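Complex shown without one protein chain; remaining protein chains in place.
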């Protein structure tokens, strides 16, 4: 399986990523699933001006690679692309793209959703919502953690406190 | 929810569909899931020259619309696009595109996968595989039917025989 | 007699050799149509369209055993479908 993992300030082009993925896969590929995450303009009743996304260069890419490797162990994948933006993003900009290509659709769907669920809980990013009612650092929700756990196996690495 | 359902001979352009979907959704949209189905070049050990896809104009579009309506009853969706090609398709051409946009990623993932699973079993298409070892009309597999049934509820309309 | 158009799709079209057929039936029911087709088609052709898994649509809606037929109706014979 080929994996292309990028963290970047620039926007991404779904068309170019999709075409390159098809090109790499050739005739073996029966299914491509793409997820695009966008900045919403509201959080509850409050207008959202934008997001500030921060990462830890090196460690962030490693954290994504570990997630993709886990997906590759679970499903038959031909190609995976993860592009995650950082910096300031205003609604309705694109935040993240996950592409999973496989011979078969169940594998492509499962892998793409698995990667997204794990990105929410395990990828090394921090996200500040710039809102009408005050800025707030966003954490993964209880729902995110439940979805992550629904995939079974592996628990997050235990962190140390001082 | 807006739904755009098309059955056509021509190829489709994922970039254009994705961009139009984002445009229609505006700032409410947090998640877009796209599925692309492609013609594979092999079936087991046999090389596949291509597929011939046939439909029943009118009834086919209605069958897709019913599937999309069921998805819209189950999940919070902003926009759904289904483009399904017919005619002769060679590997690795695109067969089908399903786009589902929602405020939230679980809804977009579930709806896109639900629609694809139902397209396999309930949409009015017929598919002939043109193979080295002889042409064959393809039927939905036991796996396809199991996946469809895993969504629960509704059973297919009972057909009459003469 | 009631005049209908019958359509065969995919493998059934290949088995029957034509996609459309104009036919008159009496009584105007699916049972009447079955009798008319048994006469009109060869035994092999009839066998292909008379299988349990073949669905019948009247004017593009899946028919029930007792769906009434009217002059000009389009009755379609549909083998097992699969999209995607």
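By written order: A, B and C. Residues from 1 in each chain.
What we mean here is this: a residue touches a chain if its C-beta (ideal position, glycine included) is under 8 Å from a C-beta of that chain, and two chains touch if they have at least 3 such contacts.
Every value quoted in this text rests on a predicted model; they were computed, and no experiment measured them.
Colleague: In the intact complex, which of the presented chains make contact with the chain not displayed?
Modeller: Hidden chain, whole complex, touched shown chains: A.
Colleague: For the chain that's not shown, point to the residue among A:26, A:58 or A:87 touching it.
Modeller: Answer from the full complex: A:58 touches the omitted chain.
Colleague: For the chain not shown, which residue from A:75, A:109 or A:125 touches it across the whole complex?
Modeller: A:125
Colleague: In the complete complex, the non-displayed chain touches which residues of chain A?
Modeller: Against the left-out chain, chain A lists 37, 54, 56, 58-59, 62-64, 84, 95-96, 116, 119-128, 137-140, 144, 157-162.
We adopt the following convention: only the chains that are shown with their structure count from here on.
Colleague: Name, by label, each chain that touches both members of the pair chain A and chain C.
Modeller: B
Colleague: Greatest Cα-centroid separation from chain A: which chain?
Modeller: Between chain A and every other chain, the largest centroid distance is to C.
Colleague: Approximately how many whole Å separate the CA-defined centres of chain A and chain C?
Modeller: Computed value for the inter-centroid distance: 51 Å.
Colleague: For chain A and chain B, what's the span in angstrom between their mean Cα positions?
Modeller: Spacing between the chain centres: roughly 24 Å.
Colleague: Roughly how many whole angstrom separate the Cα centroids of chain B and chain C?
Modeller: 27
Colleague: If I count partner chains per residue in chain A, which residues reach a count of at least 2?
Modeller: Only 105 qualify.
Colleague: Mark out which residues of chain C touch at least two other chains, giving numbers and ranges.
Modeller: 84
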